[in-house]
Structures are given as C-alpha cells and as structure tokens.
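Input: a single structure, listed below in structure tokens.
Shown here: the complex without one of its protein chains, the others still in place.
Showing chain A:
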Amino acid sequence: MMMCKEASRLMSLKHERSLTFQERMSLRFHLSMCGACRQCDRQFRLLHEACRGYGIDHEVDP
C-alpha cells in the first residue's frame, strides 16, 4: 500500500501532469484514509492558487 511520502509525490506531480488512472486510484485510496495527507493536498493546491496571484497587494486599486 502507498505511504504518505509517495502520496505527497503524487499530490505534487498532479500540478505538472495528469496522473495515470493507477496513480489517481492509489492516491484517492490513501487520501480517504489519511487526514494528514488530505491537509497536505489542500496546502499544495493553495500554494498553486496563491502563486497565480503573486504580486497582488490586497488593497483596493486606485
């Protein structure tokens, strides 16, 4: 069974390429049982979203 270290590799990789069916299934299975990795998955996604807005100061534009 896949462990957290390998799961985190796939959580990162999916931001670069689409995962294979096999990879997606193993990751989904791991995430369904591991709260820490679910947090990690959210954080990687948040990093990705946040970076797209990098440089924007959150003030009302003049």
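Just so it is clear, a contact is a pair of C-beta atoms (placed from the backbone, for glycine too) under 8 Å apart; a residue touches a chain by one contact, two chains touch by 3 or more; residues count from 1.
One rule holds in what follows: contacts and distances are computed from a predicted model.
Visitor: Quick one: the chain not pictured, UniProt calls it what, "Cytochrome c oxidase assembly protein CtaG", "(2Fe-2S)-binding protein", "Sigma-70 family RNA polymerase sigma factor" or "Membrane protein"?
Guide: "Sigma-70 family RNA polymerase sigma factor"
Visitor: What residue numbers in chain A mark contact with the hidden partner chain?
Guide: Touching the missing chain: residues 3-6, 8-9, 12-13, 15-17, 36-37, 39-40, 42-58, 61-62.
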